[in-house]
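Apart from one protein chain that is not included, each protein chain of the complex appears where it belongs.
Chain lettering (A and B) follows the sequence in which the chains are written, and residue indices restart at 1 in each chain.
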Amino acid sequence: MGIFDVYLLEALINGVLLGGVLALLSLGLNLVFGVIDVVWICYAELIMLGMYAMYFLSRVYHAPMVLAAAICIVTVGVLGVLLHVVVIAPLLGAAPINQLLATGGVLFFLQSAATILFGIEFKNLGVRLPVLKVAGMFISYARLLAFGAALIGMVLVYLFLRRTYTGTAIRAIAQDRQIMTLMGVDSRRIYVITSALGGGLAGLAACLLVLQYDVHPFVGLSFGPITFLICVLGGLGNFGGGFVAAFVFAEIISVGGLYLDLEWGYVFAFAFFIAMMFVRPQGLLARRS
Amino acid sequence: MRRGPAVLGAAALVALPFVYAAPYPLHIAILILIWSFAYTSWSAMGRFGLTSLGHGGFMGTGAYVTALLWNRGGVSPWLGIPVALLAGALLAVLVAYPCFRYRITGHYFALVTLALGGIVLQVITATRDYTGGSLGYTPERYQGGSSLYALQFGGKTTWYLIALAVWAAGLYVWYRVDGSMLRYALEAISEDEDAAAATGVHVTAEKLKITVVSAAMTALAGALYCQYQMFISPDTVSGISVSLQMVFAAVVGGLYVALGPTVGAVITILMAEVLRISVGTRAVGWDNLVYGALLVVFIVFLPKGILGTVLAHRQR
Partner (left out) sequence: MLELTRVRAGYGSFQALFDVSLEVRRGEAVGVIGPNGAGKTTLMRVISGLIRPTAGSIVMERVDLLATPPHRIVEIGIAHVPESRRLFPRMTVEDNLKMGGFLPAARPKARRRFDFVYELFPLLRERRRQLAGSMSGGEQQMCAIGRALMSEPKLLLLDEPSAGLAPVVVDLVFALVQRIRAGGVTVLIVEQNVQQVLRIVDRAYVLKAGSIRAAGAAAELRDSAIIREAYLGV
């Protein structure tokens, strides 16, 4: 293998690892949209708050990582519920645009609150995880860990949705909202549970991302738009579609970033997205009516 | 609007800088006018349910293309601005055409525009060797900063009149759209796309028309802002803050009313200034905090915005 190939392979592998985390992100967003029919524009900002929580728990309060992660997941889950109860629930009957705008307002609010509370400096968890050298490639242990945890998280969610009554109700409500009462399901409770789940997934993503990236109030802008693109391309509410799209985008970002600055990776991803809209509109029409 | 008061009001606006020439209030007035124009441009689409969360991308395009053509190519803004408008329009077509063609609307469309705004920001940052990235970019001063050729003026009065003219042009476009078939077509489309198509409305074409108009106008706002402030950075002219700010101002002022976005601009600019004066540099973040909270409150309780609600009350 020439050196060129090694770098490419490394980028491909990193792409897969990144894809795992992006798939986790898109799962949370898809869950909320599929069930409640609302897009949390501020989803990335919830993750940002989770990252700050991890930072403070770990760096300032010296909590052990696993405990910090658990607290982080629960905290962001609670934030998800708060978001739903305070902002979304009053707007459930309103035009979808209003719901989008309201979560946009929350985005603003959270970014600013973070700026005021924590300042704009980049903060790092200060955790130096080893870098593994495999067949001439450098694979970061943090990335492997993130990938593994993301997969486990997704499997757990999958099992929850498949096996439990509540999970089945969540799948059902996404397919036919109106008749849920006939089976004794209180839709509002399901919405709250879904919001908690969406928030919890964001919290998990935060734990994984904070291992690799610095946190600052605007870190959400780095992966928010990409998550939206992934969900739109995979079909909002379509878990399988989002899963596949996540890896595709991750590869584009990873390989694109190999040859040029990281930002170009995002640009390619967007260009790919536009191109896909021309080529495979069916993937985008998997929406709810 | 009745003739008498409108003419009087217009005359007062034009006469203002000659009567009261203090630089700081004029500066605020200019900012209000430029941003009103930007917000009105957004509302041109927004009022028909085509909610874009990425108009910052068009504004940034307008600003940076103008500045880059001048600094790098020596191209006078008189030519540069039309090119910038064209760039904005092309960008709009490139993204909006597939969206409309493949019936990507509502949530989906908003998210795509959101991503668009983000990508423009990324491009500006990625080409930092040319654009200065997050540090910002300054158009070069020509002849000491006062030149018709370079569209740079030292005096606030001149800028005030330019901004006023552009703002008025924006309102004119609004009124023209209001009275045109395009408006009815778009309203029909926003009610029920299929029904509209069935009656012969070319849905994609009509939506594209208003999108191009809106994008070009927003790009113009960006270009003007660049020429006035003589400094642009990705966060001030593009990016999600700017995009959401546009939405906020239009919603708060009144989305469906011609002067609504202007009211919104008055509110946002004044609020930012008040915060800046009272809180000082620690105001960084406070204005957006208030915007964000107010946006949520307004959406929940006053979706028609201030002006819209007031007008609706008066009609009863």
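A few points about this structure:
The definition used in the following text is that a contact is a pair of C-beta atoms (placed from the backbone, for glycine too) under 8 Å apart; a residue touches a chain by one contact, two chains touch by 3 or more.
Everything numeric here is computed off the predicted structure, so don't read it as measured data.
In the full complex, the chain left out of view touches A.
Check A:M180, A:I193 or A:A271 against the missing chain and you find that the one touching it is A:M180.
Against the chain not displayed here, chain A makes contact via residues 165, 168-169, 171-172, 175-176, 178-187.
Please note the rule applied: only the chains that are shown with their structure count from here on.
For the pair chain A and chain B, the distance between mean C-alpha positions equals 31 Å.
For chain B in complex with chain A, the residues that touch the partner chain are 49, 51, 53, 94-95, 98-99, 101-104, 106-108, 110-112, 114-119, 121-123, 125-126, 239-241, 244, 247-248, 251, 282, 284-289, 291-296, 299-300, 303. For chain A in complex with chain B, the residues that touch the partner chain are 33, 39, 41, 87, 90-91, 94-98, 100-102, 104-113, 115-116, 120, 217, 221, 224-226, 228-229, 231-232, 236, 260-261, 263-264, 266-267, 270, 273-274, 277-278, 281, 284-285, 287.
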